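Comments concern the structure below.
The complex is shown incomplete by one protein chain, all other protein chains being positioned as in the whole.
So that you can tell them apart, the chains are marked A and B in the order they are listed, and the count of residues begins at 1 in each.
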Amino acid sequence: MKDMTLIVLAGGEGKRFLPFTTHKAVFPFFGLPMFAHTIADVPREISRMIIVTSPANNAAIRAFAFPIPTSTVIQQEPKGMADALRACRSSLNGPILIINADDVIDPDLLSRVVKTDAFGVIPGWKTPKHGPFGYLSLAGDRVTGIVEKPEEGKEPSPYANIVCHYIADGSVLMSELSKTKSTADDVYEKALSHLMAREKFIFIPYEGRVSVLKYPWHVLDVMQTLFTGMEKYKGKNVILKNNVVIEGPVYIEDGVKIFENSKIVGPCYIGKNTIIGNNNIIRAAHIGADCVTGFNTDITRSYIGDHCWFHSNYIGDSVLEGNVSMGSGAVLANLRLDDGEIIPGRNKLGAMIGKGVRIGVNASVMPGVTIGKNSFIGSGVILDKNLPEDSFCMSNPGYVVTKNKKIAPVRNIHV
Amino acid sequence: MKDMTLIVLAGGEGKRFLPFTTHKAVFPFFGLPMFAHTIADVPREISRMIIVTSPANNAAIRAFAFPIPTSTVIQQEPKGMADALRACRSSLNGPILIINADDVIDPDLLSRVVKTDAFGVIPGWKTPKHGPFGYLSLAGDRVTGIVEKPEEGKEPSPYANIVCHYIADGSVLMSELSKTKSTADDVYEKALSHLMAREKFIFIPYEGRVSVLKYPWHVLDVMQTLFTGMEKYKGKNVILKNNVVIEGPVYIEDGVKIFENSKIVGPCYIGKNTIIGNNNIIRAAHIGADCVTGFNTDITRSYIGDHCWFHSNYIGDSVLEGNVSMGSGAVLANLRLDDGEIIPGRNKLGAMIGKGVRIGVNASVMPGVTIGKNSFIGSGVILDKNLPEDSFCMSNPGYVVTKNKKIAPVRNIHV
Partner (left out) sequence: MKDMTLIVLAGGEGKRFLPFTTHKAVFPFFGLPMFAHTIADVPREISRMIIVTSPANNAAIRAFAFPIPTSTVIQQEPKGMADALRACRSSLNGPILIINADDVIDPDLLSRVVKTDAFGVIPGWKTPKHGPFGYLSLAGDRVTGIVEKPEEGKEPSPYANIVCHYIADGSVLMSELSKTKSTADDVYEKALSHLMAREKFIFIPYEGRVSVLKYPWHVLDVMQTLFTGMEKYKGKNVILKNNVVIEGPVYIEDGVKIFENSKIVGPCYIGKNTIIGNNNIIRAAHIGADCVTGFNTDITRSYIGDHCWFHSNYIGDSVLEGNVSMGSGAVLANLRLDDGEIIPGRNKLGAMIGKGVRIGVNASVMPGVTIGKNSFIGSGVILDKNLPEDSFCMSNPGYVVTKNKKIAPVRNIHV
């Protein structure tokens, strides 16, 4: 059995992840930081773990209760994968497995990779269409190179590189990295390609789930991916009032209360102590801890972080990082009038909202809009553009007041 | 027993029926075109049928599976009733009964008319107040003339002409029509008046239902009239989820699904495969086929055509022709603030909406407004004027963005 070190890459800056300011690697799903899902089922061949963190998320990551001996190193600046590996250089010897903290892949891929006997093992994922990936050059069952982001039609194979790389001796990789130069952010891939000329790298085709957390709406993809295989669960001190319907796999944490006439359609996760009010419908959604959904709210295919408050809202295909409140009647629209694409590939997408945002009553946020942290959106605003953080956005319709010449009669009841 | 031809007048232009572009004679109710209701119970004295169509609706009418031998003729231009009859001249002999395709009258009136023995039979309806009708001149049990649209106070009797006219010999009428000239659109009525001087026309007083499809809001009247006598029905493969309440005569077609906590108060019709979402209330309404009402929608005294989608809407006293979608929180208002009349005789009236219309979230359409086909109404718009077809209507409030100096505290749960 291999005595292997798992290298988890959890550094990087995450600018493309704005308006969310929680680092991707520690973005919470189901009450656990992202990386905890990535390392949930490490194979027993792995004896220890090194996590390359950013200065911002190191403390949060160190606080985690790891199942195996784990150390962290800090990558001081977000200078790419080779730099991240250099940060843990002294520990880089013997067999290593390198994964990204914020990629979701099936745990059994790790097992397949570590059980394959070769100097290196590289899995590849057959992309349904061209994308900005690294593509593998293949020769029989061998990987002979990685081409970063080739133009469409110039891919060496249809297989994209998945960062779940086994290398029999980390010190050889380290040595190669120190010799490799590049003006682009592909030192690691170049170094690997050099090694592939000398050593045998086995290709493993992979057909499982792949979810990468890069842009804010990827939270929805990762959420849906993590829902796979989730089972129905009901924690302690859960109160379900009369006529509550729970359908499919719904994971309910301790202390949750669900009030009358609400329906939860799985897959759904409901965090600790959260209150689902009366007459709600919650579908395919993640609701964090300590939330109150209020009366008559519809949350569909959305991610809601902790400490959010709602009241008669519609929240469709949206991500709310946490501590977001919406007034009665506020809506996060998720569909254009012409049913057209909001971002490439998605014709249903709501809002992406950072922490500490407040949205007034009867406000409307247009599909795909992002709202930076600590921004307030006034009542009745129709927000159709992205809003930077710390903004105060107030409706500017005005109204005209004249003399009323009509009388409002008392109505009789006749239903 | 008479061997009679039924002449069904289904031509005409229907400009006053805008924003609806479906021809009145084929406007669908309960899954059947208008004229199908008119001829639903023809007396057995009628052996064959001629339908005078417009060029636009001929194909739709011919596609219908008629219960008796039926032919159609096309009235090329909408030039009135005499012109329509001339279009079927070659077949106009022997006893005939003339009705309008888009008038709803009790089927037993047809029976009474055809069973009465005279050269002609004309029923009259006692109008509760003056209107733009043809009024009958009466002498005992005889009709002696028809006065088109007399001024108020100059009506020859309180009885308005109902087009359910029996004439013992169509060729006599044909011949009279060819001799009659008029500058106004009353050739038919003048010709009949001439015949009345020579032949006996019996008057039949009628006290049943009369509903004419002329203006768009008449769809609501015809709908309510057709509801009369409708019985409770549940088709095949209907799914009613938990805590659904069905009250009174509700006609549910095959494949309908009704979700939890929704209430349907009859008379109501729900078309094939339509989905009534959770927590809806539907009252005295017609919902077409393949609709989705979504979560928390209230549809009251309204006509909804096929392929409409809703989500947390209020739709009161409105007509939606088909393929209309409304975003969450959009409202079709049906009552003025002062409870006053919206059109003469109606203080409750919503919107009249053509096909292919989209209405954004939290938009409001004012009472009595019409929206032409293929128009889009943006989120938050307060639409207070009629909108022509193919319009794109966008709210123009703008909003002001300044620096936010407040912080949104995390709220504690205390319900």
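Simple rule for what comes next: contacts are C-beta pairs under 8 Å (C-beta built on N, C-alpha and C of every residue); 3 or more make two chains touch, one makes a residue touch a chain.
On a predicted model such as this, the values are computed, not experimentally measured, just so you know.
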Selected from A:K15, A:K179 or A:R411 as touching the chain missing from the view: A:R411
Given B:L18, B:V238 or B:M394, the one touching the chain that is not displayed: B:M394
Residue of B:I61, B:L136, B:V210 or B:A333 in touch with the missing chain, whole complex considered: B:A333
Residues of chain A (touch criterion as defined above) contacting the omitted chain: 242-243, 260-261, 278-279, 295-296, 311-312, 325, 327-329, 337-340, 358, 360-362, 376, 378-380, 395, 397-408, 410-411, 413, 415
Contact set of chain B toward the excluded chain (per top definition): 243, 245, 261, 263, 273, 275, 279, 281, 290, 292, 296, 298, 307, 309, 314, 316, 323, 325, 329, 331, 333, 335, 337-338, 356-358, 362-364, 366, 374-376, 378, 380-384, 387, 390-397, 406-409, 411
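Keep this in mind: only the chains that are shown with their structure count from here on.
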Between chain B and chain A, distance of the C-alpha-averaged centres to the nearest whole Å: 52
